[in-house]
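Heads up, one of the protein chains got dropped from this complex, but the rest are sitting where they should.
Letters A, B and C mark the chains in the order given here, with residues in each chain numbered from 1 onward.
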Amino acid sequence: MHVLPYLVAVHLFLTGCYGLATSRNLIHAVGCLAVCQSATYVLLLAVGYRDGGTAPVFSDIRPGSRPVVDPVVQALTLTDIVVGATVTALLLALVLQIAKRHGTVDPDELRELRG
Amino acid sequence: MADALIVVALLLVAASATAAVAQRDPARQALVLSFMGVLLAALFTVLQAPDVGLSQLAVGSALTPLLIMLSVRKVRRRGRARKEPE
Amino acid sequence: MRHLLPLLVALPLLGAALLVATGRRLPRVAVEITGFTVCGGTAALALVLLLNSAPPLTEWVGAWPPAGRESVGILVVGDGPALGMATLASLLTLAALAYSWRYFDAPPHGHTGAYTALMLVFQGAMCGFALAGDLFNAFVFFELMSVVAYALTGYRIDEAKAVQGALTFGIVNSLGAYALLMGIALLYARTGELAMARIGHGLDAAGPGGPDALVLASFVLVLTGLLVKAAAVPFHFWLPDAHAVAPTPVCMLLSGVMVELGAYGVWRVYGTVFAGPGGIPAADLTRALVTLGALTAVTGAVMCWYQRHIKRLLAYSTVAHTGLFLVGLGVLTPEADDGVALYLLGHAGVKAALFACAGALLDRFGSVDEHSLHGRGRPLRATGVMCAVGALGLAGLPPFGTALGKAVAEEAVGGPLTVVYVAASAITAGAVLRVTARVFLGLGPRPRDAEYETSGSHEEPETTGLLSRVPDTMTTVPAVLLAAALAMGVVPGFGALVARSVGPAGSGGAHWTAHGVLLGVASTALAVALAGLAVTRPDWTAAPGWAAPLRRLQSGHVGDYVAWLLVGTTVLGALALPGVLGS
Partner (left out) sequence: MNRLRLWLLAVGGAGLAALLVAACLDLPGFGGDRHPYGDRAVHASLLRHTANTVASVNFDQRAYDTLGEMSILFAAVLGCVVLLRQARDEHRAPPEPAGVARPVRRYALLVLPVALVTGLYVIAHGQLSPGGGFQGGVVAATALHLLYLGADYGALERVRPLGVYETTDALATGAYLVLGLAPVLAGTAFLANTLLPYGTFNTLSSGGTVPLLNAAIGMEVASAAVVLLAHFLDQAVEIEEEHGS
């Protein structure tokens, strides 16, 4: 239990990398990149968790009455999620253009840049 | 109790991530990713991060898969348009 | 004064927002004047702040001054190196905007301001990254810089190579950024802080016995992100694919300053976060950076020599020179830092000018291929002369700024590493001279085509149609850049000024020495000899069998590059491991 969340984050990162390296479809590769990124969400939130803590929102609890989990990592993760979505969108836009110009989205068939 | 929930959510996330990578068809992968987004949102809520859970729900399980589906559709439609004139 | 620091980020962003909001109504000239004004104003502000940066300016954004030693705000650091990089980035953006003035391809319909706005965001992002004193904030601007760079690289969507290069760039760099973020999360877990200096203190307080696996892993992950940007071997594969296909003004920025910002990031993060007793021992950092840097320099130089696509050749030369910068930073002496700073400034001017010349060829002939352009460049006399002068600057011929910086760095690294410096600069400069001789003078026979290579013929020009003559802006900009690179070595006191800005501890300034001048002349002579040999005896210098495997590694396949990235993290971990085991 003490290290499980961290190990899950490592698993997500490495699985995503494996998918990226072996992908036969660029859209699939972008999806794998999103999996890689979810590793960072899990790691950040796991680092900020506190046993018995509650959400750091004081609209219905009295300040100081209960321990709260770390709000900073939550703010970082929020930023990270938005970054991830925009990067995904931009990369997909590039994949669409590749499909148009090369007639394929299989990285094995892209032969223009080499050597 | 909370610990058990966290463990279950973590394992489900790990399993769905593996499935998302293993699913080589991008359209189906988008569905798996959407499912994984929901699981991540649930995990974040259990980890007492409702703010993050909400945005993961909106972004990870709706927006990103939608963009992937639209891209798949464009690429497929293109492929069909290519074949027709032949 | 310190309150003005974040304006280096805010002003360009505001300009970009303004251009997008009003872009569809403004005529193109108004857009370009606005972009020029905003960019120039920011550059002027950066320069003013740079001149006032002793003692270093620091600012807590959001007015959260630390209570005791701790704050909840974000620290922005305006010391010499940070403001120097910000100034360099701003001035180069100004040059790139001037280069694209009027002639660059018509902007997308209804989005007249889009290109200029993207350039301004790029400028703001580079300034933000240079000034960051907070690790997560550095990540945010790192991503902003990357996102804009992907979009700008793929800007010419009609070009098949451009979109492929941009996607490779995007995937590899995003993966690097996520590795960086994982590293930040590990550091946060250990220290509970995000400001770089506080993380450094936290590491020292937590591990008086020296670093453990956690510190090593975070070091490797953070460095992976930064070295991907700096294109160190084996993280470098994306760079030639992206820099060769990006629009020329964008190439000037990518090669001139963005890649160097990666090296700057390594220097900044090591010095602030990992240099303490709880961090990574200096010997390990030196081993890691010098090994990877030397490998990068050699690989870049060899690959540069065998290119026929001119922009790709220049991109590999950037790889080689970044390797030299990393070697210089790796030895961790103030003298080497001064040398690298000067070298970097001179290189930015020379490399941007060379890209500008290649762009003129592309827009005039629709080709950047050394073989197919053979002899066709004769009418472009000014461009040809600047190409040759740029090549000499690249070789480090005194009194160029590159030569002064290289000489100081060579003296600081000493020993066999000097050979790497001389060889890498001579080979890359020789390749550029060879291109100049063949394209602009038509010397020698037309070389034969190889089997596994990227050709540069049949490319779309970046202007609306082929140009019948090279416009004045496209010759003035490289001329000014070359003159600036020359001035850095000639103006008395410039070396001392740079040295003072780099570190108050200082090395007493960078001076010309007989030894340095000799080495500079030697590498120039070597470059000229190589170029002469290549032009007159093409068969002697054609790719030998042993170089083929090296070229095959550059496969253009993004999966290969991701696999290499993982290998790179492992190598980095192995190189830094002894210090962790020893403690």
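As a convention for this text, a residue touches a chain if its C-beta (ideal position, glycine included) is under 8 Å from a C-beta of that chain, and two chains touch if they have at least 3 such contacts.
Computed from a predicted structure; not experimentally measured.
Within the full complex, the chain left out of the display is in contact with A, B, C. The omitted chain makes contact with just one of the residues A:36, A:69 or A:113: A:69. By the touch rule set out above, subunit B reaches the unshown chain at residues 50-51, 53-55, 58-59, 62-63, 66-67, 70-71, 73-74, 77-78, 81, 85.
Against the chain not shown here, subunit C presents residues 3-7, 9-10, 13-14, 16-18, 20-21, 24, 59-64, 70-74, 76, 108-111, 114-115, 117-118, 121, 124-125, 128, 136-137, 140-141, 143-144, 147-148, 150-152, 154-155, 157-158, 163, 186, 188-190, 192-194, 212-214, 216-218, 220, 557, 559-560, 563-571, 573-574. What subunit A contributes to its contact with the hidden chain is residues 1-7, 10, 13-14, 17-18, 21-22, 46-51, 55-59, 63, 67-76, 78-79, 81-83, 86-87, 89-90, 92-94, 96-97, 100.
Just so we're on the same page, only the chains that are shown with their structure count from here on.
Rounded to whole angstrom units, the spacing between the C-alpha centres of subunit A and subunit B is 11. Inter-chain spacing, taken between the CA centroids of subunit A and subunit C, is 27 Å. Chain contacts: subunit A has residues 23, 30, 95 touching two or more partner chains.
Listing the residues of subunit A that touch subunit C in their complex gives 9, 13, 17, 20-23, 26, 29-30, 33, 36-37, 39-40, 43-44, 47, 72-73, 76, 79-80, 83, 86-87, 90-91, 93-95, 97-98, 101-102, 107-108, 110-115.
Residues 1, 4-5, 8, 11-12, 15-16, 18-19, 23-25, 27-28, 30-32, 34-35, 38, 41-42, 45-46, 48-49, 52-57, 68-69, 74, 77-78, 81-82, 84-85, 88-89, 92, 95-96, 99-100, 103, 105 of subunit A are the ones that touch subunit B when the two sit in their complex. Those residues of subunit C that touch subunit A in the shared complex are 136, 140, 143, 147, 150-151, 154, 157-161, 163-168, 170-171, 174-175, 178, 181-182, 185-186, 188-189, 194, 240-241, 244-245, 306, 450, 452-454, 551-552, 554-560, 562-563, 565-566.
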